[in-house]
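For this depiction, one protein chain was excluded, whereas all remaining protein chains were kept in their positions.
Just so it is clear, A and B label the chains in written order, and each chain counts residues from 1 on its own.
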Amino acid sequence: MLGVCYYPEHWPSTWWADDARRMRALGLTHVRIGEFAWSRIEPEPGRFEWDWLDRAIAILAKAGLRIILGTPTATPPKWLVDRHADILPYDFNGRPRHFGSRRHYSFSSPVWLGETRRIVEAVAGRYGRHEAVVGWQTDNEYGCHDTVLSYGPHDLAAFRAWLRHRYQTPDALNEAWGSAFWSMEIGSFDEASLPAPAPAELAPGKLLDFRRFASDQVAAYNRMQVDIIRALSPGRFITHNFMNSFTGFDHWAVAGDLDFAAWDSYPLGNLGDDFLPEDEVVRWAATSHPDVAPFGHDVCRGLGRGRFWVMEQQPGPVNWAAWNPVPKPGMIRLFTWEALAHGAEVVSYFRWRQAPFGQEQMHAGLERPDRNLSQGGREAVLVAGEMKKIGRLPGSAPAPVALVFDYEAAWIIGIEPQGRDYSFNRIVHQWYGAARRLGLDIDVVPAGADLKPYKLVLVPCLPHVSDAAASAFENAAGTVLYGPRTGSKTRNFRIPETLPPGPLAKLLPLQIAEVASLPPGLVTAVSGRVSGKVERWREHVETKAEIVARFDDGKPAVISAGRHTYVAGWPDRELLGSLMKWVASAAGLVTLDLPEAVRLRRRGDLTFAFNYGDASWQPPVRSGFLLGGPSVGPQDVAVWE
Amino acid sequence: MLGVCYYPEHWPSTWWADDARRMRALGLTHVRIGEFAWSRIEPEPGRFEWDWLDRAIAILAKAGLRIILGTPTATPPKWLVDRHADILPYDFNGRPRHFGSRRHYSFSSPVWLGETRRIVEAVAGRYGRHEAVVGWQTDNEYGCHDTVLSYGPHDLAAFRAWLRHRYQTPDALNEAWGSAFWSMEIGSFDEASLPAPAPAELAPGKLLDFRRFASDQVAAYNRMQVDIIRALSPGRFITHNFMNSFTGFDHWAVAGDLDFAAWDSYPLGNLGDDFLPEDEVVRWAATSHPDVAPFGHDVCRGLGRGRFWVMEQQPGPVNWAAWNPVPKPGMIRLFTWEALAHGAEVVSYFRWRQAPFGQEQMHAGLERPDRNLSQGGREAVLVAGEMKKIGRLPGSAPAPVALVFDYEAAWIIGIEPQGRDYSFNRIVHQWYGAARRLGLDIDVVPAGADLKPYKLVLVPCLPHVSDAAASAFENAAGTVLYGPRTGSKTRNFRIPETLPPGPLAKLLPLQIAEVASLPPGLVTAVSGRVSGKVERWREHVETKAEIVARFDDGKPAVISAGRHTYVAGWPDRELLGSLMKWVASAAGLVTLDLPEAVRLRRRGDLTFAFNYGDASWQPPVRSGFLLGGPSVGPQDVAVWE
Partner (left out) sequence: MLGVCYYPEHWPSTWWADDARRMRALGLTHVRIGEFAWSRIEPEPGRFEWDWLDRAIAILAKAGLRIILGTPTATPPKWLVDRHADILPYDFNGRPRHFGSRRHYSFSSPVWLGETRRIVEAVAGRYGRHEAVVGWQTDNEYGCHDTVLSYGPHDLAAFRAWLRHRYQTPDALNEAWGSAFWSMEIGSFDEASLPAPAPAELAPGKLLDFRRFASDQVAAYNRMQVDIIRALSPGRFITHNFMNSFTGFDHWAVAGDLDFAAWDSYPLGNLGDDFLPEDEVVRWAATSHPDVAPFGHDVCRGLGRGRFWVMEQQPGPVNWAAWNPVPKPGMIRLFTWEALAHGAEVVSYFRWRQAPFGQEQMHAGLERPDRNLSQGGREAVLVAGEMKKIGRLPGSAPAPVALVFDYEAAWIIGIEPQGRDYSFNRIVHQWYGAARRLGLDIDVVPAGADLKPYKLVLVPCLPHVSDAAASAFENAAGTVLYGPRTGSKTRNFRIPETLPPGPLAKLLPLQIAEVASLPPGLVTAVSGRVSGKVERWREHVETKAEIVARFDDGKPAVISAGRHTYVAGWPDRELLGSLMKWVASAAGLVTLDLPEAVRLRRRGDLTFAFNYGDASWQPPVRSGFLLGGPSVGPQDVAVWE
């Protein structure tokens, strides 16, 4: 199904009915509203103006649209900030981040938590049982604009309480963080401080705990909203619109409290989020790269335990990337079909009409400011028609491949890259893409998830292997491929006593004696049953296990023990391709050699093909097409059974 | 005529008479003094020491030099800052910008306004009627070191008053800024805030108003000084030394209160001000680029309504650019002649003698610290001799080409570049240069100026087309060429309801449906009656007007309607050259194909040629030379009738 994000408060009320009618005509069934409207709902402290919203909801409902209401907590109004400046978040330098945009609140401010409760109760109380309201979105894009971490007085108080709860005694904290190093010991929890600018780097154990604390605060905040809505709006679903490529809090934890997950898919806007080298960003600038949005879909399907929405779908050029090209004709249609292919239940475009004012005035909508359809709007019409023709899509079956994706891993790598260009997003993207180039479908799973259903498990980067994760690897039924640094840290950000890969040594009898980060230009050749190079990172391994490939100095580069394989470096494109093919074959998977610009995805008995490139592509079948045909043109889609 | 900037307070008083004598001997007639001397004039609060300045003025006057006095407000002394720290400007982070250099004041500090009045009255009162004092310079380089914008408590109060005056009601402000977006509405003007660091970007309407407010403060401040001087120094001219390439306030507004405009011309120092790509900066490093200083001259002549001075002329290497090469031999002479060719009444070198101390000790003067002439000084001698030989220069006639130059346009582009490299200075420089490569003289005019006198009008970048501007375009008698984004914003930084180009659609029946900013490397070919490529920016146009050229996907790239032509993208060098030739020819202008390094400029019946390059150039005439001859060598000048 298709939906759209709509802001009645942006338009004359006389337009609303016509807008609703045209949404329906276009083929949209869902509409999200309300998530930034606090100053209109409560223009002064305690004075609520429901009338306009009552009318807007009535009009949309009357047109047959199903409504998702957003809680307006991402935009506390000016009067609230002026009365309670201590709701503001603080930056790392200890300065407030001011009013003037959005997300100007700290998750730890007691006043803010009270105000949140008040406004969510008010909105959910008024509309929770409205028949057209089918679900809720909590807040909007938690963490957007780097707002998970805050460094103000309330954050300090909450962090100290969190530490007290976690460690019970200062000595336990000192031991965990290794505070003997550089005399950093504290004598009481009142001596614990926030991360702050200091002459040299801060203790990694402390930084990791601060990330965990901040992530927990997000989860608790969301749970508070969920609890209120559950009570006041029975029978409605609750979701949140996550951001792919943002790893600032543990999405698995937040998603656990939701009915399903949603995310905001901006394939062109997100292209610069550290997935690709700069020349590739330019190359794919007008189509996006074929693994960027799909990875977000697969993460979100995982977060939603099989169910997910795209809450915001890029409908044309946006305003917030470094450069903002117009997507090539056909791409909005392709993105929509791709979301559906990966299992999205609803794809909701952001937004109905481009607002000619405010910060996002250069962000396209399905309509242009002059109320005519944009190019994206015309492609949405096309998709709606095609969807009707094809009818109900089958469910997504579990994929044969699992990729383990862990937010704590991103924090650890961010805290200790050890080499300037060691990027969590980059290595995950490369591994994901290498598997998809073989035509494989992938499920994204959390560390510790049951891996028995999978023929192949990819672990591109998991520095801390928890007990649960270790046990899941042990019980995996298929082949498991581990990337460098996996098992290199304990829970408290320490090197395992037995050296990396720590608990994995049980499965992979090897020790990492030394590690090297490699500046661009320094690479090492690898050859054996797989071949290529490592770049960025190389490990020096001592092992008696089977050597699959060696570095050019003869030391082990790829090591195998039974179903488990470890690669002791950051594989370049060639080595990664070679390795992926080797493990897929070991796992008994049938693979294809897809062109760089083409990807496949199954949903039930349907196979979808997506061509991001400039050359046509011939699918391996000649008939059975529900969409497209035996030649998939540039920026085109095909579906066959 | 030639002049010089002189700082008697830097030198033993025993040197003054000899300095004055040698200035005259060199051929200088004007001398600017006093603009940084506050701490010498008033060493303690209220205690004035006039004696030294009386003597310095007497000595200069006696030598026959005409004196321009600068008000010393750019350098408030330490005792004033210590007593009134609230005169300091504040940075965007809300921190004071401290004493220790210059321009450490806020245009909105009430104490500062009072102190300004006091010191200007004191200086103008004492010397306003001195016979040798022929004119005044207010302050020094308003805005230098990015000092137009200030974010302190006094700025907030003044901004609120300005908003109250402009909008009358909070609702009008909310409507103008589109504050419904992200709940940014305010309920009273006391809720209005300064731009400040916030999680995400700030409202563009607010940012634009803050730029307008700050620009108005500069104009009001200058007017206050002008009013005092007019009263106390009748019959003397008042000017200000503007900076080319600085667009932080509306120079047209400030210049309106002056008798004529002046500017500070640093052709090498300004080379890095975003006019040119980096490799071009290196290529022209020791000569400057042939369009950099001339554009400043043409702007300044426009600001001065036909009359202008170069108040500071670079005399050799400076100290403040990223790199500071020595100008090639001949360039100081060339720069001087070029200023005269563009209509300068006086070219005043900065400075008489290189000071061997202080922040600018590596900045050359006509004399070296050892009191011998520098290379620049020797070239000034040469020019003085040549000027005497040629005699009085004729006046500048209006040029056949007008270039519309608008400071608000620079602010809009700065607030919303939409693509990281969309630079106002760059696009204006390229258009200006492309016309000058055709041998054309150019007048720079404000938006809304009468365009009837011009055969060709260039509008490289004017996002907000005011009513006055729209009417001027309508009444233009010649050909008008509009660059991309022209007409793309309303007065309140909104997209026009009818889409861009807004009010221009009357003249150019087209609509901009979508726009794309293009990362470096992404270009699109254009062909038709003109050809080349667009880079950085491309627009998707719907039109039934005449298509002059198309993009490679067949969409319109250059569109014409009668005398009006619009280019829907950022033309690369080839397309811009092709386009400029096409419109010039349509305008009935005779053009040349000048080499990259050669430019012409007429003044009355004289034609001046300037060769910045390494190869000699043959002018189109063989005789009639007042300077140079039928071959213009590298770094040389020719003048013919």
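Keep in mind that, in the parts below, a contact is a pair of C-beta atoms (placed from the backbone, for glycine too) under 8 Å apart; a residue touches a chain by one contact, two chains touch by 3 or more.
Please read all numbers here as calculations on a predicted model, not as lab measurements.
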Taking the entire complex into account, which one of B:145, B:165, B:491 or B:544 touches the absent chain? B:145
Touch criterion as defined above, residue of B:316, B:487, B:501 or B:628 at the omitted chain: B:316
Using the touch definition from the top, which of A:17, A:132, A:186 or A:220 touches the missing chain? A:186
Give the residue, chosen from A:496, A:532 or A:613, that touches the chain omitted from the document. A:496
Selected from B:358, B:521, B:562 or B:588 as touching the chain missing from the view: B:358
Just name the one of B:157, B:282, B:468 or B:621 that touches the chain not displayed here. B:282
Given the full complex, what residues of chain A touch the hidden partner chain? 93-94, 177-187, 191, 193, 195-206, 416, 418-420, 492-499, 511, 513-522, 538, 540
Please output the residues of chain B touching the missing chain, sorted low to high. 7, 9-10, 36-40, 43-44, 72, 75-79, 82, 89, 91, 95, 97-104, 144-147, 279, 281-282, 285-286, 316-317, 319-320, 322-326, 354-362, 364, 368-370, 374-375
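Quick note on the criterion: only the chains that are shown with their structure count from here on.
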Mind checking the centre-to-centre distance between chain A and chain B? Centres are C-alpha means, answer in whole Å. 47
